[in-house]
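This report concerns only the one structure given below.
Only a single protein chain was left out; the remaining protein chains are all shown in position.
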Amino acid sequence: MIRFDGVTKQYDTGSGTTSVAVDHLSLEAPTGKITVLVGPSGCGKTTTLRMVNRMISPSSGTISIDGRDTASMDVAELRRGMGYVIQHAGLFPHRTVLDNVTTVPRLLGVDKRSARARAMELIERVGLDPDLARRYPAQLSGGQQQRVGVARALAADPPVMLMDEPFSAVDPVVREQLQNEFLRLQSELSKTILFVTHDIDEAVKLGDQVAVLRIGGVLAQLATPATLLSDPVDDFVAGFVGRDRGYRALSFAAAPELRLEPEPTVPLGASAEQVRATGATWVICVGESGEPLGWVRAAAVTESVTRDLLHRGGTVASTDGSLRALLDAALSSPSGRGVVADTEGRFVGTIRASEVVPVIEARQAAST
Amino acid sequence: MTWALDHLDEILTRAVQHAWLAGLPLVLGLLIALPLGWLANRKAWIHGTLLTTTGLLYTIPSLALFILLPSILGTKILDPVNVIIAMTVYTVALLTRTVADGLSAVDPATRQAAVAMGFGPVARVRSVDLPLAIPVVAAGLRVAAVSNVSIVSVASLIGISQLGYFLTDGYARTFPTEVWVGIVACVLLALVFDLVILGIAWLLTPWTRVRA
Partner (left out) sequence: MNGALLDWFRDPANWTGPDGVPTRVAEHLRYTAVTLLIALVIAVPIGAWVGHTGRMRWLVTGANAARAVPTLGLLFAVSMLVGPLIKSDLAFVIPSIAVLVLLAVPPLLSGTYAGIESVDPEARDAASGMGMTGSQVLWQVELPCALPLFLSGLRSATLQVIATATVAASVSLGGLGRYLIDGLASRDYTQMVAGSVLVALLALVADGVLALLERYAVSPGISGRASRVARTRATSRATADSTLSVGPAGATALAGTSSERDRT
């Protein structure tokens, strides 16, 4: 557990005046969980993070890790004991990917062979091709560099990870991949993570708890993402959390067991007769292992069902997904019936928005 | 001090000679380096070949070049043309890279905007790329000017008249004052060159002086 106790950081701005970057901050980042610090630029979130590994020293207050005051620890030892990932990865350009990853174990005196063996393992674990191990950072894409940054931070298996906007410098598609894999990794590793971002969507997606900071380094709200969306404490947090809060909060509501409508399906290549035999206006087309491929309008099929006849606008909800995904599947479907697949990705049935909404209303009634 | 005042005429005469020997190559070198630098940015292989060649030329020590040029050009060893050519070679060697860097440093958005507005390649270089490269080129020119002034004085060893004469003469006569006068005169001349280049660049780039 990382514990902030009345931590303040102020800077001299010359001529006797000071500016406060972090103001009497007290919060706990629980062991094995992701705590996200989020806020607009100038809210002191990066300063807060960097005070944990003493890249910046607090003006007052204490920061402790599992009850040990960090100020009493040896700086190098403290830092080697926590993974550190930053925005542009900060890889060493003169070292190969493999040697970048072995940095901290080598500093800790692990011999080269075992450090390298462990590094190879991590490189694969963060989703990189092992062939990339001998490359240099300049030969990697931004997303690949960021994965190396994460592998490097994990190399000495530190219990604590400090991550400063690690996914901000990559394009949205890669960012989403990185976020998903980060969550997968965390579910395996259960590190105590302090994560800084300016992106509220990222905060809500990744955090077990989210600390919203306002300018001047004051903690505005510390809450789970669901609470943050459903119950912001003030206008600042409400404004920062943004629009569509009600809809986005549904992301945290697990889809309940609902009665799904069975639906006739046709395979790709089915004849026009087969399609018409179902009697439906829109028919769901499934692939070889039963995965939904898309809707097809029966009237549009003249000979057989081909790929270019498929309507691809609809999203697919999973039976273990959220209410949000379920509602979205229904709203995006051309037939008005949302496609639901099981955890293996096989089509199981459809659901209408009108059937999801009562569930949402029931939840609201239960919580008030 | 009195020695310097007594010999003011001679100092000025030699300073003018020195300025000519160091300054003319700057102008010639810039005129040659501009098209070369532009050419270097056209193709990677031209870039490599040009910069390697100019780099090798720059490697040759000045005194050796002063002596080698007459046998290559068929000029007399005391002919100041040798010095002018040698200094032009050094200037080109220094400036080609600078011009190439300066021209390629122009913001691609600016360049594309110029193309989109219908500038032809030549017009674009003249009215967009070149003006925007002035600060970089001027910085290179300042380095070349200071180094030219210092190198030209070496030519006094082979008897070419300029401020370096005071250095060799003062040393030969064991007369330190004359050597110091020569040194100070050279530094002052370098300073004048520097200020002139700064001034011209300042006049040519009014947009860099606008503060937002």
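Should a chain be cited, it is by its letter among A and B, assigned in written order, with residues numbered from 1 in that chain.
Heads up, the rule we're going with is that a contact is a pair of C-beta atoms (placed from the backbone, for glycine too) under 8 Å apart; a residue touches a chain by one contact, two chains touch by 3 or more.
Note that the structure is predicted; figures quoted are calculated from it, not measured.
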In the whole complex, not just what's shown, which of A:G127, A:G287 or A:P334 touches the removed chain? A:G127
If the hidden chain were put back, which of B:Q17, B:T96 or B:S153 would touch it? B:S153
Please identify, in ascending order, the residues of chain A that touch the omitted chain? 53, 55, 75-81, 84, 86-96, 103-104, 107, 127-129, 132, 135-145, 149, 152-153, 162, 169-171, 173-174, 177
Missing-partner contacts on chain B, residue numbers: 47-48, 51-52, 55-56, 58-65, 67-68, 71, 77, 104, 146-147, 149-151, 153-154, 156-158, 163-164, 167-168, 170-171, 174, 176, 179-180, 182-183, 186-187, 190-191, 194
